[in-house]
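On to chain A.
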Amino acid sequence: MFELLIFFLPASVLIIGALIVVFAKNPVHNAMGLVMTLISLAIIYITLNATFVAMVQMLVYAGAVMTLFLFVIMMIGVDKKEQTSDSIKGQTFLVSGVFLILMSLLGYVAVNSEFSWNLWFPAVDYVVEGTPQLIAGTLFTTWIFPFEIISILLIVATAAAIALAYDSKIRNKDA
Partner candidate 1 sequence: MTGISDILGFNFVVIGPTLTLLATALILLFVTITISTPTFVKKYVTLFGILSTVFAVFLKFGLFLSDGVSSYFSEKILLDEFALVGNVLIVLVLLFTFNSFWKTSSQIDNKTTEALILILMSASGFLLMVDSENFIMLFIGLEIGSISLYALAGLNRGDQLSNEASLKYFLLGSLASCILIYGIALVYVSLSISGVYETSIAISFIGPENVPLTSLIGLILIIVGLLFKVAAAPFQAWAPDVYQGSPTGYVGYMASVAKASSFIVLARLSAVSLNFIIDKFDLFFTAVIILSVLLGALFATNQSDLKRLIAYSGVIQSGFILSGISFGVYGISASIFYLATYIIQLIGVFTIFSIISGQLSSNFAISNLSGLFKENKFLTITFSIFMLGIAGLPLTSGFVSKFILITNLWSYEKYILVTVLMLSTVAGFYFYLKPIWVAAVEKTDNTIEQIKIQNSDKLLISTLAFLTIYLGLLPNTLVNITRWMVENYL
Partner candidate 2 sequence: MTGIILSLLLVPLFSALLVFSIPNNRKELFRPIGIVFSLITFTQSMYILFSDYSKSDFQILLKFEWIQVYGLEINLGISGMSTLLLLLSSLLVLLSLLSIGKDHSESKGFIGSILTLHFAINGVFISGDLISLFIFFEALLIPMYFLMGIWGGDNRRYATIKFILYTVFGSIFIFIGTVYTAVISYGVNARLAVDFETLSTLEITASQSKTLFLLFTFGFLIKVPIFPLHTWLPDAHVEAPTAGSILLAGILLKVGAYGILRVSIPFFTEGFLEYKNIVAVLSVIGIIYGAVVAIAQIDIKKLIAYSSISHMGYVMLGISAGEFLSIEGAIIQMINHGITAGALFMLVGFIYERRHTRNISSFGGVKITMPRYAAIFLFTSFASIGLPGLNGFVGEFMILMGSYNSYKMLTSIAAFGVVLAAIYMLWAYQRVFTGPLSNEENKNLQDLNLRETVSIFPLVLLMLFIGIFPSYIESFVIQEAGNLSETISLFRSTK
């Protein structure tokens, strides 16, 4: 019973949060919904023995990324109403259909996998705890190359952000 509760409680918060992200009109509410989702995800991670990932999730996502989001929301203003009218008639209808079908299909795909798992890749009995030691051990041996390479991604992101958002004219004005 506790197992169910510990799954369904964060799961329902997660879905509610996600729906808020999708449906809320005020960007701040959306961001809060996202935070809800991320935190409940972190809880689920813990139940899945991924404690370190859960921590990182809290820190990086719910912390840093969301701050960034909120900062931009504040910067470009929250008072602007979004244009909600559709340019194609019946789009909402279509989209809802797509959504429902896609969801059920993906769900079916996920559930359908059980058969083959049990045959070829049965669930293991032992528990692999995602502790920092274990993660570090793997990350710095077999995954060392991607780990180093991901730094390029960050450099690229930085360069891109500078190139796009950094305005030399403003800098010159200040100077």
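Keep in mind that, in the parts below, a contact is a pair of C-beta atoms (placed from the backbone, for glycine too) under 8 Å apart; a residue touches a chain by one contact, two chains touch by 3 or more; residues count from 1.
Selection rule: all candidates are chains of the complex that A comes from, given by their letters.
Treat the numbers as computed from the prediction; the structure is a model and nothing was measured.
A.B. asks: Can you pick out the candidate among 1 or 2 that touches chain A in this complex?
C.D. replies: Looking at which candidate touches chain A, I get 1.
A.B. asks: Spell out the residues on chain A that touch candidate 1 in their complex, using ranges where they run on.
C.D. replies: Those residues of chain A that touch candidate 1 are 109-110, 112-113, 115-117, 119-121, 141-146, 149-150, 152-153, 155-157, 159-160, 162-164, 168.
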